[in-house]
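One protein chain omitted, others in place.
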Amino acid sequence: MPLLSLRALTRRFGQTLALDRLDLDVAAGEFLTLLGGSGSGKSTLLRVVAGFETADSGAVLLEGRDLSGVPPHARPLNMMFQSYALFPHMNVAANVAYGLRRDGVPRAERDARVGQALAMVGLEGFGGRLPHRLSGGQRQRVALARALVKRPRLLLLDEPLGALDANLRERTGFELRALQRETGAAFIMVTHDQQEALALADRVAVLEHGRVVQLGPPRAVYDRPATRFVAQFLGAANVLEGRPDGAGGFDCPGLGATLRPEGALPPGTAACALRPERIALRPLAEGPNSAEGVVEEVAFRGDDSLLLVRAGGGALLRVGHAEEDGAPPPRGATVRLGWEAASVVPLAG
Amino acid sequence: MRPLLLRALPLALPGLWLALLVAAPLLVVLALAFAWPTESVPPIAPPWGAEGPNIEPFALVLEDPFYHAAFAQAALVAAGTAALCLLLGFPMAIGLARATPAWRLPLLMAVLLPFWTGFLPRLGAWIGLLRDEGWINTLLQSLGLIADPLPLLYSWPALFLGMAHAYLPFAVLPLYASLSRRDPAVEEAAADLGATPWAVFRTITLPLAAPGAAAAFLLVFIPAMGEYVIPELLGPPGAQLVGRVLWQEFFQNRDWPVAAALAVLLLLALLLPILLFQRLEARR
């Protein structure tokens, strides 16, 4: 049985559907990231599971038990808020102890568990500090300790790294991952940052318009995006419009070439995705899966360069150019492009 | 869903208070403006008695030029006070906004504290300054500038001085708030683009302060319009502002219905400035 099951969850705010008959199962001990743009319903989903919003219809089942009608304080799961929501009038230890106190945990045990939780997030000795005397990273850890100290089987995290600066973010991400393994709790983490979503998760669920449009391990979702939205949202793939040529290829007038995926082209293919880093600046094979274009812009990005190449048919392609392949062609150069058949991903919608 | 009773419970205390002590008195004052004056205690017979409602009080207040003058005087005094407060308050607010952060709070307290020091004591101070044997007259006489004391107290200038003194903080605070909210770089940008200090003030500072100034004007005007104590203690006998007239109708003439009618009309007169003020606040 999955730890958490969401069944046909629907929540409407006025005219907009924040959740649209959404189904999702989360296994015990799993790290799931919910990835989506603003308004995709990812935060609403967390708030419905935590009990702060009521779904218009559908069910939230935790270990098979229906949570509808159960108020937030009686739900055996915890949440870490994007703003951290640390109680400003309580010191760190009191913040962490708050949930244990509500459960009537005796003082000695409470103190011990608060100490453990603070040690777990590397904040020993900070118990007496007030939140406003902490750095952003420290506050984040207190919020995490406070949510984990009750040893929930399920932890909801709303953009837990969102308020941190870039170099702290990577380190904290690894720590989150380690904490999740250590505690064995299932984590559902909401994020709009695709790198974060891919790096931390066992599975990624991509949300759009209140529905899960793709669910799977990070590599699978990245390599085989199911829809145009996923392809562009994750890794900013080139989405090439066209139509099947009836001979197993996909005619793309903007490219002035034919794309030929591995295997048969599924019926109803409306576009194909092609990742920038999978495009080489030389034809890999004769015939299909190669094109010609003019370099319009070259942007150096450190470990690689991004080229904007205007293809013969007028389409503008994003092309990655790795440093080890030498200096990128200059602006205005005419280049030949090529890619593997395996890199062509047919998109349905 | 929690039971309805549980959800309604927190509304009970505020609801009871607002209904009984805010809404009910306003309805009562409106109703009793149609009551009959009597010689009994209390000197009033309700409009739902045998005689029916009495339209005399409203008719009197609406027709008698004495009451028209009371409203006109009050409006003029309130507007004059508000203008005076803006004139005095604007440089103060600019000074506050430009003060260094360390100075800002002490200065702000200095503006606020007299406001907290008791209304009557401050009026007492003005009486002591302005009356015939008061500080100013004594000073001028001892300097040999005047032979006889000037009739400073119980005059229009005394009235405006007292009003401005009482209401100045009402004007300074919103002005300061609107000035300090603004990005100081806009004035530097104007200077960078070639504006002289005076041009910066005229084209940037003043227009940006306009909504704050309007709010400040109304914030003084609204309470000043119904003022009773200051005209009574500092003003000339001829200063028959509506607040003072209402007081006299109630306490001296014991004509409660006319006092009630005056209260209703004063409220109506204030409705427009109040709504204007709310629109200004909502826009910010």
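Things to note:
Chains here go by letter, A and B, matching the order in which they are written, and residues are numbered from 1 within each.
Note that a contact is a pair of C-beta atoms (placed from the backbone, for glycine too) under 8 Å apart; a residue touches a chain by one contact, two chains touch by 3 or more.
Here, contacts and distances are computed from a predicted model.
Comparing "NADH-quinone oxidoreductase subunit F", "Sulfite reductase (NADPH) hemoprotein beta-component", "Cell division protein FtsW" or "Putrescine ABC transporter permease PotI" against the UniProt entry of the hidden chain yields the protein name "Putrescine ABC transporter permease PotI".
Summary of contacts with the chain left out: across B:Pro121, B:Gly194 or B:Pro237, the touching residue is B:Pro121.
Only one of B:Pro42, B:Gly144, B:Pro207 or B:Pro237 touches the chain withheld from this view, namely B:Pro42.
Touching the missing chain, out of A:Leu4, A:Ala50, A:Leu67 or A:Leu144, is residue A:Ala50.
Interface residues of chain B with the unshown chain, by the touch rule above, are 10-11, 13-15, 17-18, 21-26, 28-29, 32, 42, 44, 46, 88-92, 94-96, 98-99, 105, 107, 109-129, 131, 133-135, 138, 164-165, 168-169, 172, 222-223, 225-229, 232-233, 243, 246-247, 250-251, 256, 259-260, 263, 266-267, 270, 274. Residue positions on chain A in contact with the hidden chain: 50-52, 71-75, 78-79, 81-83, 85, 87-89, 98-99, 102-103, 132, 146-147, 150, in rising order.
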